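Removed from the display is one protein chain of the complex; every other protein chain stays in position.
To keep things simple, chains are lettered A and B as they appear, and every chain counts its residues starting from 1.
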Amino acid sequence: MKQFKQLLAVTMLALTLSVPALAAEGRTPLPSVPAAKGGQCVEDTADMRRNHMNYLKHQRDATMRQGIRTEKHSLKACLECHAPIEEASSASAGKSEGHFCMNCHEYAGVKLDCFECHATKPESNAQFHPLVSSSSVSFKSVEKADSAELLNNLAATSEDNIGAAHE
Amino acid sequence: MKNTKFLETGSGTGYYGLLILLGAFILAGLSSFFYMEHNGHWVTGMTNQIVWGAPHVFAIFLIVAASGALNIASIGTVFGKQMYQPLGRMSALLAIALLIGGLTVLVLDLGRPDRLIVAMTHYNFKSIFAWNIILYNGFIALVALYIWTMLDPNPAVKQFYKLAGFAAFVWRLILTTGTGSIFGWLVARQAYDAAVLAPMFIVMSFSFGLAVFILVMFATYTWTGRPLGDAVVRRLKNLLGVFIAGVLYFVAVHHLTNLYATKLHGIESFFLRDGGGFTQAFWIGQIIIGSLLPLGLLYCRMTRNSRVWIGIASALVIFGGFVQLYVLLIGGQAYPLTLFPGYEVSSSFADGVINSYSPSLPELVLGVSGIAVAMAMMTVGMRVLRLAPVSLADEVIDPHHSK
Partner (left out) sequence: MQPMNEQMQPDRARREFFSRSAAAAGVMLAPGVVLYGVAQAKPADEPVTSKVRWGMLVDTSKCNTDCNACVDACNAEHGLGNEKHSREDQRSQYIRKVELKHKATGMTHSLPVMCQHCETPPCVDVCPTGASFKRADGIVLVDRHICIGCRYCMMACPYKARSFVHEELTDQKPHTPRGKGCVESCTMCVHRIDEGREPACVEACAANGSRAIIFGDLNDPDSEISQQLKNYASSEIRADLGLNTGVRYQGL
C-alpha cells in the first residue's frame, strides 16, 4: 500500500514537472526545482525520485554504524551538487532558486527532518563528487550565508515562483 | 462484592465545571509543551548538569502513584479482603489515569517527542528505560482487561477476574521495581546506584497511591452525595499509616548504609546537613511535613477520626512525595560527579561545583497538566462507566458490621 501511494505521488509529481507548458497557463502550481550542478545524478532521475529516501536511509545506517563512507548515496555528497550556489533573493531568477530538497518537499507536503541536524550546504573546501565538473563550482557567496536565513528566503522565493516553469 | 451496586456518577454543573477547570490546565500544559518543543529546552531551567527537572519530578510521582493506586484493587482480588473489593474498579481506573498523566508529561518533555514511534519500535533490551516503556504499555493493557473482568457480568469473562487481578498485581510490582531501577542502576551517580531504591519505590508507590486514592474517594463521595462509611475510611487510613512508616524505614536504611561508606560522606552531608535548600527540603519537607506529621494526624486520638484531618494528612503525604522526588532527582544531579577523589576540581563544564536549578514556568505548568490529565480521565471514567459503588456505608460493605 505504501509503495503504491509513493508511486502515485511520484507519478503525479513527475507528470506535473514534465509538462511545463501546460502549467505555464497558470492553473497548476509547480515546485520550482533548482538546477543541480554536474551533468547527471548518481542514479537515474526517475529512480531517484522514487527511491532517494531509501538510499539515504540505508546509507545513513551504513555510515553511522559501520563507518562506510562511500559517496554515492551520502547526503553530504548530494549537497555538493544540489546545494544552492548563490544566495537567493526574490529578484534572482537564475538557475538556483531555493533549496533543492526543501522546495520539492514543501510542495509535496512531506516534512523533512534531515536539516534540523545536517548542514544545508557543503563546506567550502569539500571534496567534490567526481560528477561535478570544476567549471560549475563557485562557493564563495554561500560561505557566509546562514542556513536558516537561506531556507527562509528560499521558502519565500519558492512561493513567489509557484507556477513558473522549471527551467 | 456480589451484592454491591455500582452506578455512574451524575452529570450536572459540578461535573462540567470540573471538566472545564481541568481542561484549562490541560490546555495550559499543551501550550507549554508547544513552547518548549518549538524553541528547544533553552527556555527551561534544565541544563547539561541538571538534565531531568520539574517535569520528571511530576512524571515520576504520577507513575509511582499509579502503580500504588492499584493496590486497593489488588488487596481485594489477590488477598481476598472483602471490604476492598467494591473499591477495586475505581482503584484500577485511577491507576491507569495516573499512569497516562505521568507518561504524558514524560513524553512531552523529550528532546524529540516526534520520535515517539521510534521509541516504540527500537528497543535496546539492556536498558531498564526500554523495559519500562514496555512495562507501562503492558500495565495499561492489563489493567484495562482487569477492569473488564470486574465490569462484565458474563461468566465467561468473570472467570478470569482472579487471574487478571493477580497478573496486574505482579506486573505492577515489576513495573515499580523498574521505575526504581532507572535510578538504582546508575553507577555513575552517588545519590543513586543503590539496590534499595527498587523496593523503596515500591513502598513509596503504596504510600503515594493510597493517599491519592483517599483524596479521590473523598472528593467523589462528597461531590456526588453518596454515603461513605467510617469503616472504609478507618481501614484505609490505618493502611496509609503503615505505608508512610514503610517509606520512612527505607529512607532511613538508604541513608544509614550510605553514611557507613566514607566515600559517600560528601553526598550524605550534602543531603543531610550542608545542602542548603536540599537539606531543608529533606528534613522539613520530606520527613517532618511529608511523613511524621501525617503519621501523627492519622493516629493521634484527636484527629484520627476526622475526615478533614485524614484528607489533610493524605495531602501532606502527596506533598512529601513530591519533595522526596525533588530531593532525589534534582539533589542527586546537583551534587557533582566525583571523577577525581581527593581533589578539588574546577573546569568550564561545572566540574566540582554544586549545580543549581530553578524550574521555569513552562516546566511547572506541564507537570501540573499531567495531574489534570489524570483527574480528567477519572472524572469522565466514573461518569460513563459503573465504577463507583452507590454506597460505601458501613452496613453495606463492612463484613463485620453488626446488624
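Just so it is clear, contacts are C-beta pairs under 8 Å (C-beta built on N, C-alpha and C of every residue); 3 or more make two chains touch, one makes a residue touch a chain.
Predicted model, so just to flag it, every value in this text is computed and none were measured.
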**OP:** Please work out which displayed chains the absent chain touches and list them by label.
**Re:** A, B
Original post:
Per the definition of touch given earlier, which of B:Gly40, B:Pro155, B:Gly225 or B:Pro399 contacts the omitted chain?
Top reply: B:Gly40
Subject >> From B:Gln333, B:Ser369 or B:Ser391, residue that would touch the chain that is not displayed >> reply: B:Gln333
**OP:** State which residues belonging to chain B touch the missing partner chain.
**Re:** 37, 39-42, 46-49, 51-52, 110-113, 115-116, 118-119, 122-124, 126-130, 133, 182, 185-189, 333, 337-340, 342-351, 355
Original post:
When the complex is taken as a whole, what residues of chain A touch the one chain not shown?
Top reply: 40, 42-44, 47, 51, 54-55, 58, 60-62, 64-72, 76, 79, 116-119, 121-123, 125-131, 133, 146-149
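Operating definition for what follows: only the chains that are shown with their structure count from here on.
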Subject >> Euclidean distance of C-alpha centroids - chain A vs chain B, Å >> reply: 49
